[in-house]
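One structure coming up, written as structure tokens, with questions to follow.
Every protein chain but one is kept in place in this view of the complex.
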């Protein structure tokens, strides 16, 4: 069994940002020389997410509005008694989930026509990390 | 390491439909001859999901109502400026998630008593695909 472990670092300009990392993941799969296997793409922070959907700017704005509606910024989260102000970012992370597993077939991300991997930052403007780990043969 | 990669095609009669694919997945695990490993079941389209829950028709209707409440059809999604009308289907897909990993033990899906795998179509009436990929020994 082969494996590859790499980390991507992000430091977004805005608090919330959605970054297409599909090409980065494919490049790491190339580097792994894995032909058949899985690659895990997983946020290492609890106020960020990773999801698969469309690379369409209107949809990304819709997703951002929708997350703010279902997991809004509020002053009164209990979590804020710790001094934090990012309770909403934790809930947004739970909602989109923090990780995806992508199948690797013939050395390629085995995707449908519109699937793209996004890093979803919900509490940015500081250095945060995603792990890319592939296993297979 | 053994691996198996197969695709299931769907073309649902209705726009939204929930299809129990547990048996299909077990048959492919049988075909893989994998005794210990994981099987990934993942929608290849960004307006469909895969989830694990109960095969009970009342609950499935509840899930459908609930998804429509939290990620409703609306005319004014920004995504619709592209000519699409399926913004809600993208959000529903994010909400239930597009994939599950199922453990394989002694060649069987290692499930609790009520766990069943569902393909959740949110923008049907056209051909769409799910990947089933198993790895293990």
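Letters A and B name the chains as they come in the text, with residue numbers starting at 1 for each one.
In this text, contacts are C-beta pairs under 8 Å (C-beta built on N, C-alpha and C of every residue); 3 or more make two chains touch, one makes a residue touch a chain.
Everything numeric here is computed off the predicted structure, so don't read it as measured data.
Residues of subunit A that touch the chain left out of view are 1, 3, 5, 38, 40, 42-46, 70-71, 77-82, 87, 90-91, 93-95, 97-99, 101, 129, 131, 133, 135. Residue-level contact of subunit B with the missing chain is found at 1, 36-38, 51-54, 56-59, 61-63, 66, 70, 95-97, 100-101, 103, 105, 110-112, 114-115, 135-137.
By our rule, only the chains that are shown with their structure count from here on.
It takes 120 degrees of rotation, in steps of 5, to superpose the Cα atoms of subunit A onto those of subunit B.
The geometric centre of subunit A is 20 Å away from that of subunit B, both derived from CA atoms.
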